[in-house]
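Complex shown without one protein chain; remaining protein chains in place.
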Amino acid sequence: MDLNKRLFINIIPGNTFLDKLSGTTKVRLFIALVILLVVTWDVRIIWPALVVAIIGLVSIKPNKKLVLGLIGFVTLMNLFNLFLVWVVMPDSGADIVGASTVLFRFSERYVVTAETLWYFMVRFTKFMATFMISITFIQSITPSEMAAGLYSVKIPYKVATMVSIAFRYIPEISRDFGDIKISMQARGMELDPKKTSLFERLKQNVVILVPLIIVSFDRVGNIANAMDLRGYGRGKTRTYYSEHEETPNDRKMKVVYLLLYVAVIAVIIGRIFFPGEFEIWAPWI
Amino acid sequence: MKTEGMKISAYALQGGIRGTMKKPIIVFQDFTFRYKTQKEATLHHIDLTLYEGEKVLILGPSGCGKSTLANCINGLIPFSFKGEIQGSLKVAGIETKNASIFEISKHVGTVQQDTDAQFVGLSVGEDIAFALENRSVPRKEMLPKVERTAKIVGMEDYLGQPPFQLSGGQKQKVALAGILHDEEEVLLFDEPLAALDPAMGMTAVDLIDRIHRDQKKTVLIIEHRLEDVLYRHVDRVILMDQGRIQLDSTPDELLSTGLLKEHGIREPLYISALKNAGIKFTETTHLDNLEELDFEAYKQPILDELKASKPVEVPEPGELLLKVEHVDFAYEKRKVLDDVSFEVHRGERIAIIGKNGAGKSTMAKMLCGIIRPQKGTITMKGQNYLELSIREIGRLIGYVMQNPNQMLVKDMIIDEVRLALDLNKFDEALVKERVEETLKMCGLYSMRNWPVSALSYGQRKRVTIASILALKPDIIILDEPTAGQDYYHYTEIMNFLENLNQEFQITILFITHDMHLAIEYTDRAIVFADSRCIADDYVFRVLSNTQIIEEANLKQTSLVTLAKRVGADPESFIRHFIEREREERANGSK
Partner (left out) sequence: MSKEKKNIGKMLLGTWDTKTVVGVAIGAALFAVLMNYGGIRVFTNTSLTTAMIVVPIVAGLFGPLPAALVAGLGNVLADLIGGWGFWFDWSIGNFFMGLFIGLLPVYGAKIEDGIFQVKHMIGYVISVLVGNLVGFGLVTPLLTFLFYSHELTITWAQAFSAIVSNGIVEIVIGIPVLLLLAKRNAKKNNLSTED
């Protein structure tokens, strides 16, 4: 119970529209959206994607406090980053958007142009759309569905298994980590960073890591044997218990992601064969 | 060796009647196996035939070769463990050395000892389906199959549950369901009781028995906990030691011999009690089942022996070290400790018992200062515990974790023992003195420069205890010190601890669910159930109290059953048994 709360990904499937889609649909949809956002700088694509991302995120009823906190944190980071970009290149909009309409001037070098602001806005929304799609994806998929979804996009099932087995043992390893830390504390290790020097903290970590590594990898043989005994790796293919059959909703979303892939190809072709003079479209240019 | 041959034929004679109908399913012929990394063979010239539908217990101490035998049967040898095979082993007609593990796994399903490692799915349903997934069974066919086997083991209501919310016993049921998908004829249980508490162990033995009867499978149980397995009928017992079969017979015959002690297997307590009363077993019917055993001839000697006993004076407790008063603790809203109070005096040996989740681990964590009471007080040697830091508490109470590997950091014994002293920044002269003293106390001095990797489990345990004792705590808490150990290693660890207690007045708290440990090596038991402390009394009194046993979901010891059957008072009967065993141990060690 506590563990499921602590992990950002959910182990137990939810029951909203997105949750109920199959792993295959979720993974393919996610990949399509992310690639589309990576290849485009056009707000006519980015903004609708952002709207979709927000709707998606709200629809899965996530832990509000957690998600808002995250979004706040990421927004601040981004704004700070953009500020740094402005400090380094105050007129970056000129190259990318193709004009330089000064709105405000601090000094010879430090100007605020409409194009730079537009570029920053596009960049910010592009980032936020990607970010929100990511957290929607993580919050609506279980590790098992993810394994099945990865397998559906032709990733070898052994790699997909790595993902699900890793999630299976993350709680065990966190517990061991906590236990070992505690036992070292009881033997006299001072963990309060205020009372120790950096060098000592580094040394302490050696003392905690050695048993943790040994205990963690001690498991490997037993787990592998348990899998071999149940026929893991004997076939070229595999099926997934957690991967339900296509529902009508999956079929609808299939149309959506297929269209998205077409859009991705169109954008890429457009950018290769008809490169505009400038990277970013702006309504006034 | 000659007698052995005779016993085998004796069994064949008994089995001959059944043999007319049964066909052999596992056949070892002059089978020898040596691991690649070892010089000596682990199995020597095994000749053994197991028949379809049998329920067989393969018994033996650690290192006797029983697990190796199991791994030969399920195909892990030679698939995962390489080595040299001589002779022949046929499983369902397949010569294993030429077959793939996948082929063998169609006939043999294995439930392993480590319940956590074998649960590889992220939910109950997924783990049960694992074998089917690997066979690329379409999901539509998979679902009813999973449901069916989940029902057999009684886990059908938990299909969506992740493993973190399951007990060891439930995980084991899931593992069992995962190998019941129609084809496997042989079910192999490799130390199924090792990870379970006594009540769960009984449930497991019961479930295995039911599946053996209902599903018409051949069942092989590899165990060293004889008494627990005999809770349900077993057709045949194979006793192994040193890579050879020592006896192949019925449980009745095995119990009437002296072979158990000879080969490092713990006798069922009631058998020891009967032997204590000077009873010789001539007729060997139902010795394996206390309920059906005919007691008429035994009653009198037992009562006579009991009458002759003089209870030993219980020693006065030493100074008060620890006082826990009305302590409460809750994780989020779930109460884990509810109004707990008890005292610990110097030199005591106390068993903290109760089923998993009853609050005993939380209590231990609290005593170490890792978590603090939300209500109530704890006083340690007159000091208010709340004012002490974890490090300060660490010098009063030492905590030894269950798995020694979680504690061992350094490569050399001496460095491990001094680690805590270094962490506490003691000066070099004191460190040297303490290290030497502790090493001598623990019998490790002559091995001080040995690498930790060369040590056995029991020796590692001893090093971790030494590493805690170096700080000279007044009390040490041991979490399941003997979990998964056979009788020999159990005795080795426990005798060591007993010596520490008696010679150096170290106060020891054992967190355990092993009733044998409580009976043999502790004086007092503190019993936890549903976050409350429901009993705090002499061990013999606690264990003879049926109400406490039931409330704490513990297993009734066979001594109580025996006492009731002969009409003796269970409390004095257990007390006498404990005192007699201790006396013998004391004499034995001198």
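We just call them A and B in the order they show up, numbering each chain from 1.
Rule of thumb we're sticking to: contacts are C-beta pairs under 8 Å (C-beta built on N, C-alpha and C of every residue); 3 or more make two chains touch, one makes a residue touch a chain.
Because the structure is predicted, anything quoted here is derived from the model rather than measured.
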Handout entry: Chain not shown: contacting residue from A:219, A:254 or A:271
Key = A:219
Completion exercise
Of B:90, B:448, B:472 or B:565, the residue that touches the missing chain is B:448
Problem - Positions on subunit A contacted by the hidden chain, ascending - result: 6-9, 34, 38, 66, 70, 73-74, 81, 84-85, 88-89, 92, 95-96, 123, 126-127, 130-131, 134-135, 138, 158-159, 161-170, 173-174, 177, 193, 198, 201-203, 205-206, 209-210, 212-214, 216-217, 219-221, 223-224, 227-228, 232-233, 279
Problem - Residues of subunit B (touch criterion as defined above) contacting the omitted chain - result: 80, 409-411, 446-454
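Here is the rule we use: only the chains that are shown with their structure count from here on.
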Problem - Inter-centroid spacing, subunit B versus subunit A (mean Cα positions, whole Å) - result: 45
Completion exercise
Per the touch rule above, subunit B residues touching subunit A in the complex are 74-76, 79-80, 100-102, 105, 109-110, 112, 114, 116-123, 125-126, 129-140, 142-143, 146, 160, 162-165, 178-179, 331-332, 365, 368-370, 390-391, 393-395, 398-399, 401, 403, 405-409, 419-421, 423-424, 467-468, 471
Fill in the blank from the handout: Residue set of subunit A touching subunit B in the complex reads 1-4, 11-13, 142-144, 164-165, 167-168, 171-172, 176, 179-180, 182-190, 207, 210-211, 214-215, 218-219, 221-235, 237-245
